[in-house]
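Each remark here refers to the structure printed beneath this line.
Only one protein chain is missing from this complex, and each of the others stays in its spot.
Right, subunit A next:
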C-alpha cells in the first residue's frame, strides 16, 4: 500500500505540473458548455415571444365569448405573453397582414347556436408572418376548445332527441364543456429522468470529458512503457499489480475531481441543480469507475501513447455522442438496448433522477448499468492480449 500511495502521489504531482489535465479535463469542457449553450440553447429551450391576437366574436353569443376567453386565459401561462384585442371580423385579416397582430381569430355569427343545434360552423384562424411556436400554441388551444364546445353541443343535442327537459340539456352541455380530462398528466419527480436542456448539456459534457480525463492514466502508463520508467518500476520490490492500480487510482482521482468541478461550476453558471449531493456523489463514483475500467482495455491494445490517445478519443466520442453528450438520442429495439448500456447515458439519466428529487435508492437502473459496463470491460481487458508487453 505504501508503494501504491507513493506512485499515486508522485503521478498526481506530475499531472498537475503538466497542466494539460487541468486544461483538458476542466477548462475545455467548461468552455465547450458555454459555446454549446450559445449555439444550441435557442433550439432546445426556446424563449417565447409576446404575441398579439385579434379576435372577432359576435356580440351576445356566450360560447363565442367563451372561446375568446380561452385564448385570453393563455396570457401568463407557462411563460406565454398573449394580448387579445377585440376587432371587427373584416379588420382581422388586415391586422394580421400588416403585422399588428400575429394571430387572427374570427368566430362566425351564429357560432353558439350552430354548436347547440349540432350544425356545422367554421372558426377562422388567420396566421400572421413568421412561424413562431406561440402561434402554434394559440391555434392548438383554439382547436381544442372548439372541439370541446362541439362535444358539449352534440351531447346536448343527443339529450334533446332522447326527450330530456331543456334544463337537463343545459347541465349536460355545461358538464361536457367543462369536464376534466379522464387522462391525468402528473409531472414526474423521481421517475421522469429528464434534465432540462441546459442540465443535460452540463451533465453530457461532464460525462464525455470524464472519458478523456481518465485517459490521462492510460496515456501515462503507455508513456512510461515508451520512456523506460515502466521497466524500472517493474524491477522494484513490489507486486506488479501495484503499478497498474496506481495508474488506475490516478485516473479515478482525476475523474472524480474533474467531474465534481464540472457539475458544480456548470450547475452554478447555468443555474442547474442536480439534486441530492450524496446521490450525485454516488453517481459520479459509479461513472468514474466505469470510465476508468476502459483504461485497462486501452492499455492492453495500445503500443504507443499516440495509439492510446487515438483509441481513447474514439471511445470517448462514440460513447459520449451515443450517450447524449450533445443531443439526446432515442432509439428502440436492440440499438436502444445497446445505447442504454452506455455509462454516459446512464450517468445523464441518473442525474435526471437526482435533479427530479430522487435519492440513492432511486438510482438502481443507472448504477446497475454502470456496474455492468465496468464488469464487461474488465472481463474484456483480461481476455485481450497485451500488445505492449515488455521484451
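Following the convention adopted for this analysis, contacts are C-beta pairs under 8 Å (C-beta built on N, C-alpha and C of every residue); 3 or more make two chains touch, one makes a residue touch a chain; residues count from 1.
In this section, contacts and distances are computed from a predicted model.
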Undepicted complex member, UniProt protein name, chosen from "Metapyrocatechase", "STAS domain-containing protein", "Acyl-CoA dehydrogenase family protein" or "ABC transporter ATP-binding protein": "ABC transporter ATP-binding protein"
Omitted-chain contact residue, chosen from A:3, A:75, A:91 or A:340: A:3
Candidate in contact with the missing chain, chosen from A:86, A:117, A:136 or A:227: A:227
Hidden partner interface residues of subunit A, rising order: 2-3, 6-7, 10, 13-14, 17-18, 226-229, 231-240, 389-391
